[in-house]
Every structure is written in structure tokens, then in C-alpha cells.
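The structure under discussion appears below in the form of C-alpha cells.
What you see is the complex with one protein chain gone and the rest in place.
Letters A, B, C and D mark the chains as written, and numbering starts fresh at 1 in each.
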Amino acid sequence: MNRKDIALALSLSLLVLALSLTISLEGLGPIVPRELRPLGASFVQNSYNPWNASLTSLSLNVVTAIVWDYRGLDTLYETLVLFASIAATLVVLRGYSELSGLGIKGLSDVSKSVTVVIAPLIVVYGIATAIHGHLTPGGGFQGGTIAVVAATLIIAVFSLEYLYRRGVSTSRLMLLRILGLLAIILTSLSLASIGMPSNVNAYILQNMAKDDSALSMPGVLFDTPLAGSIFLYNLFEFIIVFSGLTFAAMMLVLRESELESIKEAAEVYE
Amino acid sequence: MDVGIVYTIISIVVLIYLMTSVLYIIRLIKGPTVPDRILALDALSYDLSVFIALLALLLRRPIVASGLIALTLWIHALDIYVSKYIEAREIGE
Amino acid sequence: MVVNLLPLVLGLTAVTVGAFFDVVSAIGILKLPNFFTRVHSVTIGAIGGSVLPLIGVALISIALEDLGPQRFYLVGTSIVGAIFILILAPTGAHSLARAAYTMCQAPRKPLIYDALENMKEGASCR
Amino acid sequence: MVFLLGFLPIYLMSSAVVVAMLSFITKNRAIYVAFSAASSLVAFIVSLYILSLTIGSSILVYRYGGFPAPLGIVYTVDKLSGFLATLSMFMLLLTSIYSSWMIRSRWLYLYYLLLFLMATGSIGCLYTGDIFNFFVSLELLAISSYALTAFYRDSPRAIRAALRYAISGMIVTSLYLLSTFIIYGSFGTLNMADIALKARNPSIPVAFTGTAFGDVVISSKVAVALITWVFLFKSAIFPLNFAWQPYAYSEAPTPVAAAFTAISDTVGLYGLIRFFYTLFGYDSIIGDFRTSILQLLQIIAISSAFVGALLMSFQRDVKRFIAFSTMVHLSFALLGISLGNVEGIASALLHILSNTLGDSILFYLAGISIVSCGRRLECLGTLKLWRISIIAFGGGVLNLFGVLPVFIGFWGKALLVLSSIRLGTVVYAVLTLFISGVTAIGYFRVLHQISISKANADQLTVRDVTIPHTLALTLLVVTIVLGMGFSLYRPLMDFVLSIGFEVMNDYSIYIARTLTGNLGQ
Partner (left out) sequence: MFLERVSWRASKRRPRYMSDLLASLAFRTAMIAFVFNIAIALYGVLSRPSLVKKFLCLVAFTDSINIFAVFIGFRYTPGAYPSPPILEAIPTSPAEVETLINTSVDPLPQAMILTAIVIGIACSIFLLTLILMYYRHYGTTNIHEAEEGEEPHAEAL
């Protein structure tokens, strides 16, 4: 027990004390609250509310409505954070080479044949989760993470080699990812750019019509709520997350001989 | 048949599932080797997925069940990764 | 009500039998002596204790009309989940067993015929 | 033209995406350089325009998605955030020009991509009017800073610096997230203006958010205490700066290290000002607690400045030297903030401004010696080959030292002294002057080192030094013009003081404008 540990224990116990006091003195409201916070209640009230058209987003799933409409900017930034981390991974491992022909080892035949059957099912389930995000629990990110399981299974059960032979390379995934991000940015700007030349008021990230701007994304398709841009965002987010996380998985499992070349690519240190 | 009986049976089954999960957790902590632990985790999570489905019935909120499939899939991925690591020592091969 | 009775009873039976299987599997995983025997008990737990009750849940939720229109979501989810577990659980157990064989930590004592004997790492560790 | 306010972060992130797209088409350096310079020039002009708008109509509000304030996310810009954002964009412009000279890497596009993402995060932090959006922007800023720190990944020390920065940064941003959740739990809102209103009077009903939900007093105390540590970490004040600042400054590429001050560290000080003046001001329900925290911050600031000044004198590495110099200046800025009057905040802003300009001069010129010789202080002798270098370097050092009234650095210190005298605490004025005296050892040691070390023209690997010289001279002219302007042209001083006045007193306008929409639209 040296001095550092004691200081650490003291400060951590202070943190615990502060948090416990906050909770037990009802700093966060009653210990078991019976009412919603008014802000949460107004989200629930306005999420699908055609009777109050200026605040609605026509989405049955309130969480998705918050994520992509009421607080859409957060999610845009969050997507960028994922993009930044992918770029950061590239920065650290730049100069790697994708070597095909290192041989396939893989797992047993049982696993292989099961994976062949199950991987398309997983991807389909992921897509379904993503595009039903405004109706049922789910959304682009959730769908993407479900679909990534297929890619990770293929990497482990077959090998990276198998993915290369199928034309899945990291640069293509990166391209897909960038295109998805571009699509999201364009969608967020779409109404504003339509309104700008004709001098109609419109906002960035706008979905449904507001009091002071008449432009609106399509809300309903064949009597099914489409929730306007939320559907599009979920679709693009699925692409982004799927390609991004697959990219990350492939980068993290690169073989040692593939990483050899990053040493040769050494640069002047300034 | 009375609906009440159905919910009683389901709640008893839910309790059974909770108790068996404790047994799995004991093996998860005790397990002498890594495959033992992973196996216990496996069984625990399949247990949990049934538990989620039963809970959705019991709470009358069918939407609660949506986490079930994702859980199953990721646990399978964990299995595959651990066994791949033990067998080949490198995931990408 | 009569129409609903059959799936309800079937579903409840499935769930109850599933609970029994789960208890058996849990006792098995705790009490059985080594890894390969535990694999056996876990697969019982996965198929009997997970797939069967999930199908049972689907049947019950078809019958229970007071769950509202969302009960078909539960039906779909549990059936898809059952199919996934049916396919994935044995595969996972299989690959884990192979891995444990490679690791050479579980005893292979009662083994009569060893099909994996010619695997490189597996053969050398007796 | 409030539209531009919401458009600027989207513009910056699309620049990043376009840079990434270009990498699939061409690897030609010139194209990236031209694109980034042009793009950041536009961003700078837009931010300058927004600053000019804030001078006219004081507070601008942009509602994303058209939702009114507590329901959706709004960007709220007052003079303070407009000023700091302009500074940040100015540094982005300089960095993207200078990097074209300095960074020889084949992967220049990754560098520019992360630079733009960093600027996006910085703009998001400075403009936003929502504490959770602040967290997200902070995280974007942080992760691109980690990545830029690890840009020279072939050096083990760069990786270690990045790891240190990343792990400690992740802890700190998670603590910020925790305090965000605590604030949401008790106040029932995430909007800054709404929180500011409820921190003054918890029982005022606001549209959509109603009244405060829990016991506001205790949870604000815990949240503010956590947030203070977060911002002290971000702005590299003494006990927390050793987690990252000297390592990150010395291992990051030189242009990025120069940009860290304006783009990244400033956000911490901005957050402190925002939280301690606008959100939880002197008349809020935790007024006493706030006063005691500010007193603690004064002590921390003084000790941090002292430690920085001492450590600065021992450094043998030029980048670490500048890192500690930054630490001294940011500590002075923190002192100005914690003194709690108009002059104090104005002096904090001037310290940030002068430090950004002075640091950049030093970093940009030291870049020449780093490229051609190394990072030791003796290598600065290379600068003797050009007379311009010596003049600009001396000017930069004198600006940082801040005793000559021709430079902007003087006015920051003068206002700080004035502020502490106004407050009746002459001891801070004396300590400030004393610590400035201690920093003189470090600064003049560097100048002395330059004069004694030999310039070796044979070793020189770079011949064309037009870009660093132009940039350094431009910056020097800017510091001198600003410094002269402050002594000769009264409105400049009035502008800086008006920012302080607005921060101190005009929180009610901030609240009213944000919650009722933009009146000037």
C-alpha cells in the first residue's frame, strides 16, 4: 500500500460518497419516480402526433425519433466520431498490405457449412432491424451491429482470404463508408438546399413541415408511416456501421505478415 | 382456461430459469479452463434469451423481446472467436 | 376461446418441459466431471431448454389475445430466435469442443476411437 | 444569415468527407493542400462573419430541424463563442497551410481529414447551446486529437503519448457524460439556457420541460465539481496536465501541436466560463459553492503557472518548452476567469489570443530547426541563417513574455493585474508579476541558446522556407498590430471588455433569446 494507492482510494471514496448523496438525497428526483420528466413526456407526446403537426416526426418509435430527428445533430456527430476512429485506426496502421495467398486455415467443416447458411440470415435480420427502426425497436446502428456478426463469423470461420476473394477489401469498405456518410450529410441538407433558391424558409436536418417552413419529407408510404428522413438515415447508418465495423474488425485481425510492411513504410520523424 | 393460470405458470417457469442461471454462474466462476467458462457463458446466455421472451409475455410487453436474437448472435461470435484463438492463435488465418 | 386452447396448452407444456430440461442441464454442467461431458449437458440445455420454450412462447403469444397487435412481433422474434439457437448452439459447442481438444486440458480417458488423432497439435499431448 | 451558423459545422464535416473521397481519386499532394487551404479559408471567413453578426445583434440562435429550444438542439452564439471560434478557424487555416510544408508523409489526406474533424468538434463545442451536444463534440475533438498525436506512429514515444492522452481523455469525457446525466436527472433538461434559468429559480415552468425534477442544489454541486475537473484536464492546468499535455505537445506533429492551443485547449476554458458564468452564475442557487470553487481555482491557477514557469526553464526539448509556456499562459487565463470580474475574463481572452499567436510563431519557426537538425534547444541555432527567422522568433518570445506594450501579450497581463487590483487582492497582481519574472528565465535562456549555438548551413535539408517565414511574419505583424491597436484605438479594448461584460451580466438575454427563438432573424 503506497501513497498513490491511498490517494486513489480516498478520491474514489469521495466520488462514491458524492454520487450516493446525490442519489439518496433525491437529487435526481424521487428514488422511484412515478412521473416522467416533462421533457421525456413531450417527446413521447410529439413523436407520432398528426394533431400537432409542427412538432411531430411521424415515427412510432420515440427513441428513433429523438435520435434522428429531435436530436439529429448529436447522431451526426456520433457518426463522425465513428468515422474519426476508423481514420485513426488507419493512421496508426497505415501502410499495411492485404496479402491474399497466405492460405486458408479456418475452423472445421461443420462450422463452415453452418456459417454459409447462417450469414445471409443474419444480414437480412440486420437490414430488417434497420429499416423498421421507426416502427419497432431498432435502428441503423442496431441493425448494423447485428449484421456485423456475419462478417466477424466469416473472418473467424473461414479467413480474411475468403473475404478478399469475394472482393471485400478494406479500401472498398472505406469507400462504402464515405459514400454513406456523404449520403447522410446530403440528406440532412436536402430540404434546406431545396428551400434556399426559392427563398422558402427551411432548416438543416429538417424532417416534417414546421410552422414557419412548409417543406416536408414524405411521411407516409402506402398507409405505412415512413417517418420521412428517419427511414433514409437509418438505411445509411446501417451501411455506415456495417462497413465501418467490418473495416475495424478486418484491421484488428490482420495477419502478422500483412503488418510487416508498415515497418518498411517508416517515415521521417519530425 | 383462465388467463391467470397461464401467467402463474409462466412466472414459476421464470423463477426456475433465474435459479438455474445461478448454477451456470457458479460454473462460470469455477470453470477450471477457458472453454469451460465459455461453455457456461453460452448456456447462461441461451437461458437468458428464453428468460427475455418469457419476461415479455409476463410483463405483457412483447417489444421487450427484441434483444433476444442479438444476444444469441453475439454469444455465438464469442464462441467462434475463442475457439479460433485456441486452435489457430491468429484470428485472420 | 376453444380455438385458442390448443396452442395455449401446447405452449405451456413446451415451456414447462423446457424448464425441466434447463434444470437438468444446469445440474449437469455443475456436476459432470470433465469438459466433454459438460458439452453434452449444455447442448441438452440449449435445444431442450431454449428452443423448445421459445417455440412455446410463440404458441402462447398466438393464443393470448390481450397482448394486442404486437404479439405477432413476439411470435416472429421467438421463432427466429429458436431457429438461430437450433443452428448456432451445436455449432458453437462443436467448435469449443475442438478447441478444448487442441488445448489438451480435458482428459480423453473414456475415448475409444479418436478421429482427430492425426491433427497436428492434438496428437502430441497425451 | 443565421443559416450560416448551422451550416458551418456541416461544411467542415463535408470538407473532411471530401478529403477522404479525394484520396480514392488522386494521391497528389498539391490538390489536398489547395483544397484544405481554400476550404479552411472559407470556414475562417464564415466564422468571422458570424462574429461580426454577434457584434450587431448580440446573440444568434440557430434551431436544428426547426424544433424550439428545449426540445431540439440549438446553436447559441454570443460574442465569446464567436470570438473563440474565429480564433480556432484562423488556426485551422494557418495549420493547413503550414502542414503542406512540414508534413512530408504520403498519407497527407489522413492528416487533413483528422484536422478537419478536429475543427468540426471544436466548432461544435464552441457554438452549441446543449450540454449533451457539447459532450459529443468534445468526444469528436478528443478522438481526432488522439489520432493526430499518434500520427508519427513509428516512434514508440508518440504511441505512448497517444495512449496516455487517450486513456486519461476517455476517463475524463466519461465523467463529463456522468455529470450530464446527473444534470438531466435533476433539471430535466439539456439545454444550456434552460439550465441557466432553472439554476436561478428551480420553480419557473418552461415550455416542454416544466420545472426542475429533483433536488437541484445537491446534484448541481456534484455535477459542477465533476465538470470542473473535466475542463481543467482539457485546458491542461497543472495537476492534470501531466496526464497528457507535455507528451502530446512534444510527440504530435509540429503544426498540430501549434493548433492544439487554439482548437483544443481553448474549449476547456470556454466550458469553464460557460458553466461558471452563464449556467451557474453568482446569483444561482449554488452561489456560495461556486464562489469557493472559484477561490480554489485561483490557487490552482497560481500554482500551475508557477510550476509551469519553473519547468519551462529546465527543458531541453523545444516542443516541451513551448508546451510548458502554453501551460503558464492558460493558467493565467484560468486565473482571469476565476477572479470573476469583467477585466478578468477579458484578460483570459487576451491570454488565449496572445498565446495562440505567440505559440504558433515559435512552433512554426522551430519547425525549421526540427526538420533540419532536431528537437534540442541547441538546434534552434539553425534559425540564425535567416535574419527574418531571428526577428520573428524574438518577437514571438517577447510577445509571450509580455512586458512590451507593442505586443498583444502585454495587454493580457495588464488587464489581469488591473482585474486583481480592482478585486482588492493585490497579492494576485504581485504573484502574476513574479511568475512573469520567473518565465523570463526560460524565455531568455532560449534566446541566449540561439545566440550561442552555431548555425550549420551544411546540415540544412530544407532550402525553401518561404511558408514558415511568411506565416511567422504574418503572425508577428498581427500581434504587433493588435498590440498597437489596443494602446491607440480604444474600441478594440472596448470590444474585449464588452465580451467580459456580456459573459458576466447578460445571461438573461442569452436565456431569453434561446428559449423564445431568434428575434433578429
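The criterion applied here is as follows: contacts are C-beta pairs under 8 Å (C-beta built on N, C-alpha and C of every residue); 3 or more make two chains touch, one makes a residue touch a chain.
Computed from a predicted model, the values in this text were never measured in an experiment.
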item: Which displayed chains the hidden chain touches across the whole complex; value: A, B, C, D
item: Listed residues A:Arg37, A:Arg177, A:Lys210 or A:Arg255, member touching the removed chain; value: A:Arg37
item: Option touching the unshown chain, where D:Met170, D:Ile391 or D:Ile467 are the choices; value: D:Met170
item: Of B:Val34, B:Ile63 or B:Leu78, the residue in touch with the unshown chain; value: B:Ile63
item: Identified contact with the non-displayed chain, of A:Leu55, A:Leu82, A:Leu173 or A:Met208; value: A:Leu82
item: Residue among D:Phe83, D:Phe151, D:Tyr184 or D:Phe363 that touches the chain left out of view; value: D:Tyr184
item: Contacts of subunit D with the absent chain, listed as residue ranges; value: 132, 136, 139, 143, 146-147, 150, 153, 156-157, 159-160, 162-163, 166-167, 170-171, 174, 177-178, 180-181, 184-185, 190, 214-215, 217-218, 315-317, 320, 375-376
item: Missing-chain contacts mapped onto subunit A; value: 4-5, 8-9, 12-13, 15-16, 19-20, 23-26, 28, 30-37, 39-41, 43-45, 47-49, 51, 60-63, 66-67, 71, 74-75, 78-79, 81-82, 84-86, 88-89, 92-93, 136-137, 139, 141, 225, 245, 248, 251-252, 259
item: Absent-chain interface as seen on subunit B, which is shown; value: 59-61, 63-64
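Note that only the chains that are shown with their structure count from here on.
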item: Pair sharing more residue contacts (C-beta pairs) when A-B is set against A-D; value: A-D
item: Where subunit A and subunit D are represented by their mean Cα positions, the distance between them in whole Å; value: 29
item: Centroid spacing, where centroids are CA-atom means, of subunit A and subunit C in whole angstrom; value: 32
item: Set of subunit D residues in contact with two or more other chains; value: none
item: Where subunit B touches two or more other chains, by residue; value: 63, 66, 69, 73, 76, 80, 83-84, 87
item: Subunit A residues touching subunit D - in the complex, by the definition given at the top; value: 18-19, 21-22, 25-30, 33, 37-39, 42-43, 46, 55, 69-74, 76-78, 80-81, 83-85, 87-88, 90-95, 171, 174-175, 178, 181-182, 185, 188-189, 192, 196, 203-207, 210, 212-213, 263, 265-270
item: Residue numbers on subunit C that touch subunit A, as the complex places them; value: 73, 80, 84, 87-88, 91, 94-95, 98
item: Residues on subunit A engaged by subunit C in the complex (per definition of touch); value: 107-108, 110-111, 114, 117-118, 121, 125, 136
